[in-house]
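What you see is the complex with one protein chain gone and the rest in place.
Labels run A and B following the written order; every chain starts at residue 1.
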Amino acid sequence: MNLRRIFLFPARVWMALFFAAPLAIVCGYSFLTRGEYGGVEQPWTFENFTRLADPLYLAILWRSVRIAALATGLCVALGFPLALFIARAGKRRNLYLQLVLLPFWTSFLVRTYAWLFILRDTGLVNTVLQSLHIIDAPLQLLYNEGAVLAGLVYNFLPFFVLPMYATLERLDPALLEAAADLGARPLATLRRVIIPVSMPGIVAGAVLVFIPCLGAYLTPDLLGGGKTVMLGNLVQNQFTTARDWPFGSAASLVLMLASALLLAGLMRSRVRKELM
Amino acid sequence: MHVLELRNVVKEFPGQRAVDGVTLALERGGFYSLLGPSGCGKTTTLRMVGGFEKPSSGDVFLNGERVNERKPYERNVSTVFQSYALFPHLTALGNVEFGLRERGVAGRRERAMNALELVKLSARAQRFPAALSGGEKQRVALARSLVLEPQLLLLDEPLAALDPDLRKQMRAELKAMQRQTGITFLLVTHDQEEALSLSDKLAVMNSGRIEQFGTPEDVYLRPASAFVAGFLGAVNWFGDAGVRPEATRIARERPAEGPSRRASVASVVFLGNRVHVHMALDEGGRAVAELPRAQDQFREGDAVWLHWNAADEMRFP
Partner (left out) sequence: MKRHALGIYAACILAFLHAPLAILILFSFNAGRFTIWEGFSTRWYTAALNDPQLTEGLLNSLIIAGVAAVLSTLIGTLAAYGMWRRNAPWLSGMLYLSLVTPEVVTGVSLLALCQWAFRFLHLRLGMHTVIVAHVAFSIAYVTIVVAARLRNYDRSLEEAAMDLGAGEWRAFTRVTLPSIAPAVAAAGLLALVVSFDDYVITSLVAGVDSETLPMVIYAMARRGVSPVVNAVSSLIVVAFGALILLSERLQER
C-alpha cells in the first residue's frame, strides 16, 4: 500500500468524523422540528429557514452584514497605508511585520478583554476624561455597535495587512518610476497605478476580514453585551439558552454557506495567488 | 551482458512525450554520455534508469534483468544529482555512510573514509554540507555514490553548477575516477565539449530520440544527421554537404582540384592561437573558416576562394 495514502488516512478520518459529519448533522437538523424538551423531532420542514425572514431575525442578519462590512471598510482604510509603508520600509520591513503580527498572535480572548478594560465605565478612557474634567459622568462606551466595531477591527486588521503587504511588496518599482516619468505625482501614482494594480490583494484581504467578522461571536458577546446580537450570537443562543436546535442549525447553515461561498469565490478568482 | 539496456523506452507526461522510443545498450566499464539540448529527454531517460520515473512503455534492463517496476532502492545503480542533494543534517562522512547503513554493511566508517580519500576530501569529513564549497559538495556526492560500488553511476549535469576553471579540473578527475574504479559511468550533459572529452561513447539526443550513438570521433566527424552535426560544432553548408570550419581552407587563387567556392571576407575574429574568418559566399550564404594564426593575413573585403577536401564533407540523406 502506498505510504502517502497511509499518511493521509488519519487526517481524512479525523476531519470526516469531527468536522464534516457534525456539519452534516447540523444540515439535517435544520430541516427538522424542535422537540418538546429541546431535542429534534420529525416532521421535516422548511420553517426554520422561513423564520429567519422574520423582522426580528432579519434585523440581526442585516446588523451582522452591516457591522462586518463596516469593519472591513475600516480595515482597508487603516491597513492599506500601513501595508504600503511596510512594503517600502526596506530592511526594516520584517521588524514592522513582526510588530503587526505579534499582538495578533496573543490570545484572541485577551485582546478582546483589553478593550473591555479600556472602554468600561471605570476604564481608562473614562477615568482619564473624568480626571481632566472634560466629562462629569462616565460615557457609555461599551455595549454598543461602536465597541463591537472597534474590537473587530482590532482583532482582524492583520488579516488584511498581510495579503496586502504581500501584493504591494511584489509591485514592480519600475511601474512607479514609469508613472513618475510620465508625469504622475505621488497621489496620482497611488490612485492610477498602485491601487488598480494591487486590487486583487485588496479584494483578498477584504474577504479575509469580512468572513470572520460576519461569523464573529466572542467580540459582540463581550463588547456588545446583550444588545448587539450578531448571527454568531444567535446561533450560540439557540443551541444553549433557547434550546431550539433546528432553528440554530438553520442559522448556522446560512452563516456557513456565506463563509464557504466567499472562500470559494476567492479561490476561483485571480485573487487566489495573493493568498499562497 | 550489457550493464544497461533500454528497449524502445517511452515516457509520456500529460500533454507531452518526453522520451520517444529510446534504445541503447552500454558495455560494462565504459564512460558514456547522453548529450542533447535542454528538453531533449536526456534527464528523463536518466531518471528512468535510476528508478525515479516509470517508463510509459518499453523496458529497462540492468544486467539483463528487467527493472521497470523496481524502486530506486531496489536497483544497484546510484545517481549524482545536479543539485548534489546532500543531506543538510548529516556531515560529509554521515552522507557517505548513509547508503552503507541502509545496506547494513560492516566497517562502514572505514569504507566511507576511503571513499572520501578517493575524492581527496578526508580533511572535510566532519563538515556539514553548508560549510562546503560547491566543488567539495560535488565530491561528497560522488563519494556517497561510489562507496556503494554500484554497477552503474548516473551523473545528472554534475559539473553544471561549478565555475569554468573548477569544471575543467573536475572533468579530468571524473575521468580518472571512472578508470580507477572501473564502474560504468553514464553522464547527462548539454555541453558537447564535456561529452566529447569524457566519453568512450556518447548518445546524442533530440526531441526524445537518440539521433546517434557512437565514439566521439564518430559523432563529430561522421554525424548521422544534420542535427548532430550542428549540435556538436559549427558547420558550413554548401548545398547538402556540410564542412567543419577547421576543415575549410582559404586561398587567393582558385585551387586546381577539389570543391571550392568564391567568397569575400566579411570579418576576421582574433582568438589568440587561431583566427575565425567569416565570409559571404558569392552564390549567397555565409561560411566561417578556422585557421592557425600564422597563416596569410586576410582582410575585410578580400576576394578569396574557399575550398575543402571532399573526404571532409558530411552528407545527410
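Everything below uses one rule, namely that contacts are C-beta pairs under 8 Å (C-beta built on N, C-alpha and C of every residue); 3 or more make two chains touch, one makes a residue touch a chain.
It should be emphasised that the depicted structure is a prediction, and the values quoted were computed from it without experimental measurement.
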* Touch criterion as defined above, residue of A:Ala59, A:Leu102 or A:Ile135 at the omitted chain -> A:Leu102
* Out of B:Val67, B:Leu148 or B:Ala289, point to the residue that touches the absent chain in the complete complex. => B:Leu148
* Residue of A:Pro163, A:Gly201 or A:Gly215 touching the missing chain in the full complex -> A:Gly215
* **Option touching the unshown chain, where B:Pro37, B:Pro72 or B:Gly182 are the choices** => B:Pro72
* To do: Using the touch rule from the top, list residues of chain A that touch the missing partner.
  => 3-5, 7-8, 10-12, 14-16, 18-23, 25-26, 29, 78-79, 81-82, 84-86, 96, 98-111, 113-118, 120, 122-124, 127, 131, 154, 157-158, 186-187, 211-212, 214-218, 222, 232-233, 235-236, 239-240, 245, 248-249, 252, 255-256, 259-260, 262-263, 267
* Could you list which residues of chain B touch the chain missing from the display? => 50-52, 71-73, 77-79, 81-83, 85-89, 98-99, 102-103, 144-145, 148
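Methods note: only the chains that are shown with their structure count from here on.
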* Between chain A and chain B, what is the separation of their C-alpha centroids in Å? -> 58
